[in-house]
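Encoded as structure tokens, here's the structure I'll be asking about.
FYI, not all chains are in this one, though none of them got moved.
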Amino acid sequence: MLASLLSPMVLAFLLGIAAARLKSDLKFPEGLYTSLTIYLLVAIGMKGGYKLSLATFDEVIYPAIGAVSLCCIIPLWTYGLMRKVGKFSVADAAALAAHYGSVSAVTFSAALAFHENLKIEVEGFMPSMLAMMEIPAILIGITLARINSDSVVEQTPVKEVARELLAGKSSLLLMGFLVIGFLAGKGGWEQVSPLFDVPFKGILTLFLLEAGLVAGRKLSDLKKGGVFLLAFGIIFPIIHATIGISLGQLAGLGMGGATVLGILAASASYIAAPAACRVALPGANPSYYLTSALAITFPFNIIVGIPIYHQIAEMIYH
Amino acid sequence: MTQAYLLTIIGEEVLENVIEKDIMALGAKGFTVSKVTGRSQSSVRDNPWDGENIRIEIITSEEICLKIVQHLKDKYLERYPMITFFHPVTVLRMQHFY
């Protein structure tokens, strides 16, 4: 656990938070942020596709069913909880459901790096789970809002929203390069792995530095979210992770793979979901969903969540 | 040299495409876009996580300008962080703009 805290990735994230608190003038150029995002999605997709080409259908199908179930159920209970207990508006509850049902590619990457450092094997096809889990929850969240709101202002049909999500940059890169990695196979992978594999953790370190800068600035918004959101943003990921790990075990994944599935369940989206919600749920207040996803759940997962879920997996598997 | 109107719209980046389609449909002959950041009492739009803004500028006739403004008011202004304003400018080659 201490070893995990002392990884360059986590330390860079903490440095970013510290820099933001110190009001540092450190700022990543906007182009660099976007470039790093493109890199991470391409690299995850490409490697995952190549690894998927090495896996059998039987290995992949049960984890896939588990993954899709997770991201269909999580938004449902998140929505219910937010409405009943949290007293959030329909739009806000739906947006939170979309974010927590969807997944974070960066948390996923940090999870892979964590396991690599501990030399625990993770099934190579896990990036395909990441790709499958990104979009359904967002569609469910938006649909929940439409069903439950009498004043549906946004008329875009759900089908159109689905098309936009599939063509949205994060899923397009992830799924596109899954396919490319799959088709290009070993020969193709070897041509590009010096860029997409070897320096991956270094790039992730830079990205987490930037993520820390933003998370640190958002810490001052924590009070806007209130105690409820703070508790939710920490407790629910733990619950989701536990369910995810158990489902992963059921689906025949090894401990590493199951932990990563748990971490996917525990993570909240920060690229696809916010963009979709801005357009489809303008009535939802970004303070709620961005604060909880970015300033609570994301740092929690990166810093202490991942090691905790690893402990939970150890308990479940032994 | 003729009098025309310069209409400026500042709003969320994610809306760029829809707004552009709308203004062309309402009769604008062209537009210019730049990336900006901004802050107001209700929005922090100066980093890629919260999202940033775009500024769309349209040179057009008073009539189309008012039509676009009305459309923005109906469709976006109450629901999205967005502002819009306009003022007269002198242009060359007026046939270019309306």
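Each chain carries a letter (A and B) given by its place in the written order, and its residues are counted from 1.
To be clear about the criterion, a contact is a pair of C-beta atoms (placed from the backbone, for glycine too) under 8 Å apart; a residue touches a chain by one contact, two chains touch by 3 or more.
From a predicted model like this one, the values you see are computed outputs, not experimental measurements.
*Asks:* Need the per-label copy counts for the whole complex here, not just what's displayed.
*Replies:* Stoichiometry of the whole assembly: A x3, B x3.
Following the convention adopted for this analysis, only the chains that are shown with their structure count from here on.
*Asks:* So how far apart, in whole Å, are chain A and chain B when each is placed at the average of its C-alpha atoms?
*Replies:* 34
*Asks:* In the complex of these two chains, what residues of chain A are touching chain B?
*Replies:* Listed in rising order, the residues are 30, 33-34, 153, 214, 217, 270, 274-275, 278-279, 282-283, 286, 290, 294.
*Asks:* Which residues of chain B touch chain A in their complex?
*Replies:* 12, 14-15, 35, 47-52, 79-80
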